[in-house]
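Excluded from the complex is one protein chain; the other protein chains are retained at their positions.
Naming follows writing order (A, B and C), and every chain is counted from residue 1.
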Amino acid sequence: MSTSTNLLELREVTKIFSSGFLISRKRIIAVDEVSFALPGDKPIVFTLAGESGSGKTTIARIVLGFLHPDKGEVLYFGRNIFSFKKSELKNYYREVQAVFQDPYSVYNPIYTVDHVLYTTIKKYNIAQDDYEARELIDKALTSVGLRADEVLGKYPYQLSGGQRQRLLFARCLLLRPKLIVADEPVSMLDASLRAGILNLILDLKDKYGISFLYITHDLSTANYISDYLAIIYRGSIVEMGPIDKILQDPLHPYTKLLIDSIPKPDPNKRWRTKVALPPREFVAEEIIGCKFYDRCPYRMDICYRKKPSIKQIDSRIVYCHLYK
Amino acid sequence: MDTLLDIKDLQVFYKTELGPLRAVDGVNLNVKRKEILGLAGESACGKTTLVQAVLKLIKPPGYIVGGEVLFNGINLLKASENKLRQIRWKEISYIPQSSMNALNPVMKIANQIIDVIEAHEGKVRKREALHYIEELLVKVGLSREVAKMYPHELSGGMRQRVVIAMALALNPKLIIADEPTTALDVVTQRGIIQMLKDINKDFGTTLLLVTHDMAIHAEITDRIAIMYAGKILEIGLTNKVFSEPLHPYTRLLISSIPRLGSKQRLVGISGFPPDLRDPPPGCRFHPRCPFVMDICRKIEPSLLKFDLERFVACHLYSR
Amino acid sequence: MSFITIKKLKFIEPSIKKAFKNRIFLTGFSLYMILVIACIIGSMITPRSLTIVGAVEPMLPPSNKHPLGTDILGRDILAQLYISTINSSKIGLIAALIGTFVGSFIGFVSGYYGKSLDFSLRILIDVFLSVPSLLFLVLISALVRVVTIEMMALLIAAFSWPWPARQVRAQVLSLKEREFVYLAKLSGEGGPEIIIRELMPHLIPWMIANFVNAYLVAILTEAGLSILGLGPQMDITLGIMLWWALSHAAIFRGLWWWWTPPIILLIYSFFTLYLIQIGLTEIINPRAKVM
Partner (left out) sequence: MGSTLRYIVGRLALYVLTIYVSATLIFIIPRLVPGDPLTIYYDQLREAGAIRGTAEMIDEYRKMFGLDKDILTQYFSFLYQLIRGELGYSITQFPTKVSDLIMRALPWSIGLLSVTTIISWLLGTLIGAIAGWFRESKASQILATSALFLSTIPYYILAIILIFVFAYTLRLFPASGGHSPGITPGLSFTFIQNVLWHSFLPALSILLSSLTWWLLSMRAMISTIKGEDFVIMAEAKGLQRSKIMWSYAIRNAILPQATGLALSMSRIFAGALITEVIFGYPGLGTLIVTAIRSVDYFLIQGTVLLSIVAVATANLFIELLYPLIDPRIRYRGS
């Protein structure tokens, strides 16, 4: 698959956050040479799953052009987005939109929620006049299961978390994007409302052909909606491939531990084995080899000395010294 | 008498500009000795308020309106300041959700645990206490040197284990854990949950576990109580409640949890939780309930005994 | 084609309504306004000539002819008081306006655009805040022999920008990470637009509180400089009145009616302005209960 047809491709993207002043510099590698790609031919949901602090939100910010990587490239249909001029970036946003995690901080509290809808329409002038704008908005709201009179003219605090998240999807729909970066869209919602948003993502993919880069820490939601899965741990991808294959037969020790540790809502299928928590967790920048060394049951001394390289096994990729 | 803690008609409201918010509105619940009781419910259903009321930690604008909390025959709500102080941590210890700043940021871990010991057993020799504390830390899988460290030097998972070690320090009869693993990653969460289970098995400590995550209840609790909009809708043995949920809300709650390996269409719950400043009349779930009947809109169903160890508050079963 | 009328930014309305509901703000604001209006009216009805040296008989205690008596140089004290309060307020106003706008601008730019620019500005702000600006003012006015009120105001304004800059910068840094700013970027809004439409409304209350603080500090600084003998001697302000009284040992000559009015008015202004500031901060974040 030639790179130019890939909807989105990351090549060895690296981001290092440093704090302190000249001599007292402290450097934390938040994203460590991450590469993955979303195919451009058919809409898919690609999940990037990892613990909090694993760098997944930093990657989302880089893909959206808010953060510049220290190394590597982000290609949109083969063109590096960081070489875009201002107007090109605006067109990029026309096709790549986003939905965020915290329904309470994603709306500017001093405006009614209409502000986000009208600003988008005005800035991308996709409507000739008020009437057409309102029509577009009504259509977008209904396709995300909201009624205009229930939502428009209200301030954010007057809407529930679920309504606010749905409205964000409606805003994206106005621009008919090709890709929506969904950064933990349901993690702040209760289980009962979560199902509605997950179904909405599935519908938008099927009905409007929109691809999703779904960022989450919760694998069971990923299993429900996504086609591909990449597991990220302390800034590095450890395993990547079709989700069903990974969930049924995980290769990387961290993926195994992760899948086995997800609590199952069934009292008869309780955890059989115990997991030992490390007596002291190492700080990220002290590690040269594999980052999972201190918690890995299969660790070897090569894992401590050398970072594992990429290994292709049928349609999957894994970074682990177990697989030569 | 195998009941350790008995909550009777507990009511806790919060003062707001638009009138009192009825966070906990007449809750009856008892916790049996040596069991793990789960308290489930979605955000803002009142479970944290209930737990804080039991420990009398409600701060303004919250206030306790009425009801009793009986522990070994003493009503904690009416107990004297001193009597309450003696019971706290000696008999009932508490693991809060925000492990981020549940520990005093400027004090070493060892000193914070010594504080607890000295508050209940008087002065202790530092060397002896330190040895005991290191044992406690090892029991929760932490290295001994953690005793001399400060909270900001520990990860979230380590901090939560320190709090658990502290909870075990005086070998209490009851540990109340309020969302102990919400802020943690999945693997650490599993470790903590298994640790709590072992504590209950090894020391016979009763555990009241509060969390919105039904899957965690399925993993660890013996009995479970479902809470919604300030009231208890259903209580029962965990495997019974999961296999045959009675109350419509419980049924919908369980069916809206995504399961690994199944792609079956999820069913959420339409609408959203009521505003507890003026809750809907009758059953508080009726606006969102698929089986709503006329009676549900008028009369509030009381928590009735359905069969052994099973209670439900729903007109479907009250005929 | 900006036909879509984004409703006029009604965001200022609620904060103004809230401000006037806050008891502390209300008392402070109304008391200070009473003082300023009284002085404006007073200065209109009393002839300016009364403040010229030798205009009246010196050292007269308060009488109905001279309600606050006269000073050693034969000037009516009440007449002086009206003019000096207005002049002090004028200095406060000019210095605070300039200081707040310049400071807020620097705060916005360094907070929002960040990195190298922010680094150097942050250092500059810290340096200016850790050094008493009074010292530099002393240095400059010793050289320039400040004469008019406006020059004094500009001089004080030159050193009143760091505090608002620091406050606004901190606010912008925290708001910048809020997700509605990212959403605005995705909606096609550019840097300046985001500052004006998304961030500015949040900062107006902060900037007003900074303005009041700068106003208070300006009056305080003017009085300080005047007591050091560096005030606008050609004109008359509360500080200058005090300076005249002190340099003629008014206290020990028993001329109590000469030095007490400026003291009382200065304290009155500081207290009422401080009440306004507390009222405003309580509106901005209700959690920070000062009282």
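As a working rule, a contact is a pair of C-beta atoms (placed from the backbone, for glycine too) under 8 Å apart; a residue touches a chain by one contact, two chains touch by 3 or more.
Treat the numbers as computed from the prediction; the structure is a model and nothing was measured.
Participant: Out of B:K90, B:R259, B:R277 or B:R297, which touches the unshown chain?
Facilitator: From the options B:K90, B:R259, B:R277 or B:R297, the contact with the absent chain belongs to B:K90.
Participant: Which of B:N101, B:S243, B:S262 or B:S302 sits in contact with the chain that's absent?
Facilitator: Residue touching the absent chain, from the options given: B:N101.
Participant: If you put the missing chain back, which residues of chain B would it touch?
Facilitator: 55, 57, 59, 85-90, 93-94, 96, 98, 100-107, 115-116, 119-120, 150, 152-153, 166
Participant: What residue numbers in chain C mark contact with the hidden partner chain?
Facilitator: Contact residues on chain C toward the absent chain are 123-124, 126-127, 129-136, 138-140, 142-145, 220, 223-224, 227-230, 242, 246, 251-252, 256, 259, 263, 266-267, 270-271, 273-274, 278, 287-291.
As a working rule, only the chains that are shown with their structure count from here on.
Participant: Express in whole angstrom the distance between the two chain centres, defined as the mean CA positions of chain A and chain B.
Facilitator: One centre to the other, that is 32 Å.
Participant: In whole angstrom, how far does the Cα centroid of chain A sit from the Cα centroid of chain C?
Facilitator: For chain A versus chain C, the centre distance works out to 49 Å.
Participant: Counting only Cα atoms for the centres, state how far chain B is from chain C in Å.
Facilitator: Comparing mean C-alpha positions, chain C is 53 Å from chain B.
Participant: Where in chain C do residues touch at least two different other chains?
Facilitator: none
Participant: For a test of understanding, state which residues of chain C touch chain A in their complex under the given definition.
Facilitator: 1-7, 11, 178-180, 182-190, 198, 201-202
Participant: Residue numbers of chain A touching chain B in their complex, please.
Facilitator: Contact set of chain A toward chain B: 51-52, 160-163, 190-196, 198-199, 217, 219-221, 223-224, 247-248, 257-259, 261-268, 270-271, 274-277, 279-281, 295.
Participant: Can you check the complex and tell me which residues of chain B touch chain A?
Facilitator: Checking each residue of chain B against chain A gives 42-43, 141-143, 145-146, 155, 157-158, 161, 185-194, 212-216, 218-220, 238-239, 242-243, 252-254, 256-261, 263, 265-270, 272.
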